[in-house]
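One protein chain is absent from this view; the other protein chains keep their places.
Coming up: subunit A.
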Amino acid sequence: MKLGTKLTLFNAISKLVIVILFVLLLPVLIKNISRNYVDSQLIKQKNKLLQIVKSRGIETYIENGEAYGSYLPLKEEYISLDEVDPDYYLDTIKRGKRLFSEGDTLEYRILSHTFKIKNKNYLLEIGKSVDTLDETSAPLQNIAFQVLLGMILLTVLADQVYSTYVLKPLRLIIKTKLVGQKFPNFNSYRKVRTTTSDFEHLDISIHNMIETIADKFHKEREFISNASHELMTPISILQSKIENMFEEEDINDDVKTRLLEMQRILNRLKSITKTLLLISQIENDQFLKEDTASVAGLLQDVYDEISIRLQDKDISYEMTVPVNWQFVNINKFLLFNLFFNLVNNAIKYNNQGGNINITGVQVHDKYVISVTDTGIGIEADVIPLIFNRFKKLRQALQQDSFGLGLPIVKSIALFHDIEIDVISEKGVGTTFKLILPGTLIIVQ
């Protein structure tokens, strides 16, 4: 999930939780507030009444010992004053029910207060109906919920807009610096405009890292390229010298055998250097991809070139590739070398009298060419390492290999955007699947 979405989602959910909590608490709150309000009203009324009693005398309300009572027409408030036992004492505000002479029972908040005047004890009761209060709480809750919901929507919208705005540099960094980049061909640096210092820091750090990697990468390539080139001339001199010495008349056969050994070693050096140079040339994009070739034809060329090796190990070679497949936008020399090395490996790691099968299948818009052998196989944990340079993981039956065959294959495949999938079972065989994009093959 994207950061912006996460932030908006979190904002919305957290606000919603708070609002729901508030709305649920609302009745309790309202009850509390209104009770306090009613209580203070009751106390005020009590004080006022006591004031009246004090100034005008109890007779204002009570004459001949008859109790006083009064209420509003709808009985939402009442006052009663009566004489009670001298020892009776009460000073509370409570909820309670009162029965009226008409037969109504109503619920009130009741202030009860006893006071003494002229050795007589009186009980004052002031009541306020609570029904009205209870009824208001539900609609209030409703309205509050709706209003708050509206407010949440508004703030979420505002959050969304703002976070989109403030996170824009981050999106830009990800889009231009990370996602669209194909290693190692980085585009030139373009500063991402932002006022957020964190993003500025991130942008510069990423840029510096990429630059360091690219620099190291270029240096490595340059080194391999230069080293291979520089080695060519000395190798050339040695090769010429050995070739000339070979023809000298006064050299005996023993020396000739040793010269031959030197030639063999020199050839190995030459082979390694040439291979490294080829890989570096591929990586430096020094090949064109403008050739067209029949797939079956190219594989036939590989077969012609390699048939002596097949024959030597009595390996059968089967090819079922559609004859109407045509490579386009490829480098023929490189693809030839790719297949040559794959088939050569399939021979090298095969058993005497084994089998090599090459098939071509179209899968959706891609083309899959597989080279399958019945050889010794590769262990699963080793498969990711087989394309590394100079890694000799499989015990070759002949010791002359130096572990650059698959790196060549990988470089050429990468250069043509071909994906390689390796499936192998120990003791059963290996399949190298080349998955070619639709742009490389046309079906005629």
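Here is the rule we go by: contacts are C-beta pairs under 8 Å (C-beta built on N, C-alpha and C of every residue); 3 or more make two chains touch, one makes a residue touch a chain; residues count from 1.
FYI, contacts and distances are computed from a predicted model.
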Problem - Per UniProt, the name of the complex member that is left out, chosen from "Peptide/nickel transport system permease protein", "DNA-binding response OmpR family regulator", "Imidazolonepropionase" or "PQQ-dependent catabolism-associated beta-propeller protein" - result: "DNA-binding response OmpR family regulator"
Problem - Hidden partner chain, touching residue among A:8, A:275 or A:374 - result: A:275
Handout entry: Full-complex contact with the absent chain, from A:304, A:365 or A:381
Key = A:304
Problem - Option touching the unshown chain, where A:6, A:54 or A:256 are the choices - result: A:256
Exercise for the section: Tell me which residue among A:135, A:243 or A:318 touches the hidden chain in the full complex. Expected result: A:243
Practice task
Touching the hidden chain in the full complex, which residues of subunit A are there? Just list them.
Solution key: 229-230, 232-233, 235-237, 239-241, 243-244, 246-247, 253, 256-257, 260, 263-264, 267-268, 270-271, 274-275, 277-278, 281, 286-288, 304-305, 308-309, 311-312, 333, 336-337, 340-341, 344, 348, 396, 398, 400-405, 408
